[in-house]
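Handing you this structure, nothing more for now.
In this view, the complex is presented without one of its protein chains, the others remaining in place.
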Amino acid sequence: MASVDAAVSAGGGRDAGALVRAAAPAARFVFRGRDAAVATVASALGTPLSLEPCRASQSVGRIALWLGPDEWLLIAPRSEGGLVASVLAKALGGVPHALVDVSDRNSALIVSGPAVEDVLSAGCPLDLDQAAFPVGMCTRTLFAKAEIVLWRTAPAEFRVEVARSFLPYVEGVLAVAVRDGG
Amino acid sequence: MQYSFLNLVRQGLSGHQDWPAQWRSPEPKTAYDVVVVGAGGHGLATAYYLAKEHGITNVAVLEKGWLGGGNTGRNTTIIRSNYLWEESEAIYEHALRLWETLSRELNYNVMYSPRGVMMLAHNVHDVQVFKRHVHANRLAGIDNEWLSPEEAKAFCPPLNISRQLRYPVLGGALQRRGGVARHDAVAWGYARGADRLGVDIIQNCEVTGIRRDINGAVEGVETTRGTIKAKKVGVVAAGHTSVLMAMASLRMPIESFPLQALVSEPIKPVLPCVVMSNSIHAYISQSDKGELVIGAGTDVYTSYSQTGGLHITTHTLEAIAELFPTFRRLRMMRNWGGIVDVTPDRSPIIGTTPVPGLFVNCGWGTGGFKATPGSGHVFAATIARGEPHPIAAPFSLERFVTGRLIDEAAAAAVAH
Amino acid sequence: MLLIHCPYCAMERPEIEFRHAGEAHVARAPDPSQLDDETWAEFLYFRSNPKGVHAERWRHVHGCGRFFNALRDTVSDRLLVTYKAGEVRPELPPQEHSR
Partner (left out) sequence: MSAGAFRTATGGRIDRTHTLRFTFDGRPLQGCAGDTLASALLANGRHLVGRSFKYHRPRGIVTSGSEEPNALVTVVRDGGRTTPNLRATQVELYDGLTAISQNRWPSLTRDLGAINDKLSLMFPAGFYYKTFMGPRFLPENWAWTKVFEPAIRRAAGLGRAPTSADPDRYASRYAHCDVLVAGAGPAGLAAALAAAEAGARVIVADEQSEMGGSLLSASRGAINGVPTAQCAADALAQLAGHARVRLLPRTTVFGYFAQNMAGLAERISDHDPSPDPEGPRERLWQVRARHVVIATGAIERPLVFSNNDRPGIMLAGAALTYLNRYGVTPGQRAVIAGSHDGIYAAALDLAGVGVEVAAVLDTRADPQSAAMAAALDAGLPIRTGTCIVGSRGHLRVSEIMIGAPMADGSIRDAGRIPCDCLLMSGGWTPSVHLFSQSRGKLRFDAAAGVFLPGVSAQSETSAGACGGASGLAAVIESGAAAGRTAAQACGFGLGRARAYRVEGILEATEATGHVNAPRLPQGMAKAFVDFQNDVTSRDLELAAREGFRSIEHIKRYTTTGMATDQGKTSNMNALALVSGTLNTTVPDVGLTTFRQPYTPVTFGTLAGMARGDLFDPIRRTSIDGWAQGKGAAFEDVGTWKRAWYFPRAKEDMHAAVARECRTVRAAVGVFDASTLGKIEVVGPDAAEFLERMYVNAFKALKPGRCRYGILLNEAGFVIDDGVIARLAQDRFHVTTTTGGAASVLNMMEDYLQTEWPDLQVWLTSTTEQWAVIAVQGPRARDVIAPLVDGADVGGEALPHMSVCEAKVAGVPARLFRVSFTGELGFEINVPVGAGRSVWEAVAARVEDAGGCAYGTEAMHVLRAEKGYIIVGQETDGTVIPEDLGLGWAIGKSKADFVGRRSLVRPDMIRTDRKQLVGLLTRGRDVLLDDGAQVTSVAAPAKGTAALGHVTSSYHSSVLGKSIALALVRGGRGLMGQRLHVPMPKGAVEVEVVSPVFYDPKGEKLNG
């Protein structure tokens, strides 16, 4: 911010610059279980499941978002849904756990751009500064009056998972926020 | 000196030099027949009726702060009696009848203003619930009528009845005898009335202990101004009830929550009645001074702090601005909180306790201002006779054991 | 709006992500049918509602979803400590009581 004006306009300017787009269709599973099952899932999925709170892990397009101490949201390309389901089912065999297909439950948006923090801050009460919400952090939280799962995928990019029926609302609030520069 | 127009004129001519104190500030005596703990509207009314109706004048009302400074001094003053259950109808209607004659009774203009309380329905379920109220109330002889959206608008012109609203107004239940009163005047009027009958109102006197004799019966209270003896103690401490009852080792079915209210800057009259919307949490009227008086919801956690979170306020104003889009540019001038004592069934507790000589009147939660005269009246009778007044009887503590709750919340969300 | 440390997320989060869940350590009897009406009523309805340090339950409902316990001063509304469900109520350093 070179001048007073620039500093001020970041608070209210309209050229703030953030883009909202739909994420590619995905297969999703909620996996819940205890330690034994967690390890099994990780190896079957090919992605470690973060045991550290509020952290995402991913490899080869398979994503595991920590949602709670016994709950992960697994995301894979839509086309791999069936495969993932069967691989996990097989691996988990007799291990107590819950694996529930929620592919259609959520929709996802990608919000990106230099003003992404301000735009999301129009509705999200969390500190989105990179020091507080680094790349790789994920969590359930609120966006205005909707619950979302927020995952920072890059310094200026977040993925927003939202229950399907809340999508128009979240998009509506985001549109206003983008227009207002947050 | 009687309050009257004539005396006002007379005093005006002599510079208002001769008005006596509205109440004394006496030193506490060592003993009283009855000690009332809490100089809110309910406690003061209790003392007034003890003296007036039961001839018990050797009474002290002990107040830890300034009289009327609890919820009596911080509520949105909505008065109505169109409650659902017969037990509730009885007590709130008893109170409403007293409101109608209260100013002259006390010789103090409490500015009771029956301008109508309208409760809005926003969905089919609301409509069903309110119609049930209307029918129940009519049977009980309590006025309550159903208004179409257009009738609601005619009664309250600034109301937005657009069908496009997120939660459109599908109609409303109107109690015309409902309204508001000047909250401070209620406390002051009862204080002056009780004082004139000989009651000692002792402010800045916090009760810190309840003394019991070897049989466990009450024999007095400890206060920050010394021990005061009394064989009968009535606790009327609203949000602080649990704290006081704990002094007698009693646990209560009560939790204390912050409840907020706010006023706008004063404007010329725009809102002729009281409007309540339970399902989107908004309560609004306009005071005689011109401010919009707006009630919000409770915070979710128990607290004794008389403040609340901003998000509760914003939530309320969202609803107000949606229902009254012409108010959106008006401004909040002051926001405050009170501590309300909430029972599991949102109905009060009035009566005896397991401790002989100890009486309690509490649990009015978010809606006890309207009950002030009736509550004081039946509680005075209960203390005087040592057994519950018939109207108070259903509101016993025992109901939580038997399960015979009087659940106003179940049927109608919040009850202001 | 309070700021509450979630012991499962291991960070402070804003109050609106949580749902308050009443007094903590009010245990449900293993076999309620053994209780008399008074004791059952005590469990259902009677609460300590203290002015001062209060043990209460919160759920991080719009977060990790876990229920946990907190000690909060109901006069200042300050959260003194939070701890996981099932853990015993922690002792507070003496000065915390007096605040």
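Chains here go by letter, A, B and C, matching the order in which they are written, and residues are numbered from 1 within each.
Criterion: contacts are C-beta pairs under 8 Å (C-beta built on N, C-alpha and C of every residue); 3 or more make two chains touch, one makes a residue touch a chain.
Note that this is a predicted model, so its numbers are computed, not measured.
By the touch rule given at the top, the unshown chain touches A, B, C in the complete complex. Among B:A60, B:L120 or B:V134, only B:V134 touches the chain that is left out of the view. The chain omitted from view is touched by exactly one of A:Q58, A:N106 or A:T139, namely A:N106. In the full complex, chain A touches the hidden chain at residues 1-8, 10-12, 14, 30, 32-34, 70-71, 96-106, 118, 121-127, 129, 132, 144-146, 163-166, 168-169, 172-173, 176-177, 179-180, 182. Counting the whole complex, the residues of chain B in touch with the unshown chain are 3-5, 7-9, 12-13, 15-17, 19-25, 65-69, 73, 86, 100-101, 103-104, 107-115, 122-125, 127-136, 138-141, 158, 160, 164-167, 182, 184-185, 188-189, 203, 264-270, 286, 288-290, 307, 309-310, 313-314, 317-318, 320-322, 325-336, 344, 399, 401-405, 407, 409-411. Take chain C: the residues that touch the chain left off the picture are 1-3, 14, 19, 21, 28, 31-33, 35, 37, 40-41, 44, 57, 59, 61, 65-67, 76-79, 85-86.
Here is the rule we go by: only the chains that are shown with their structure count from here on.
Inter-chain spacing, taken between the CA centroids of chain B and chain C, is 29 Å. Of all residues in chain A, none touches 2 or more other chains.
Residues of chain B in contact with at least two other chains: none.
Only residues 1-2, 15-16, 19-20, 22-23, 37-38, 41-42, 44-51, 54, 56, 72, 74-77 of chain C touch chain B when the two sit together in their complex. Interface residues of chain C, counted against chain A in their complex, comprise 1, 8-11, 13-14, 16-17, 62-66. Those residues of chain B that touch chain C in the shared complex are 240, 242-243, 246, 251-256, 300-305, 309-311, 343-344, 400-402.
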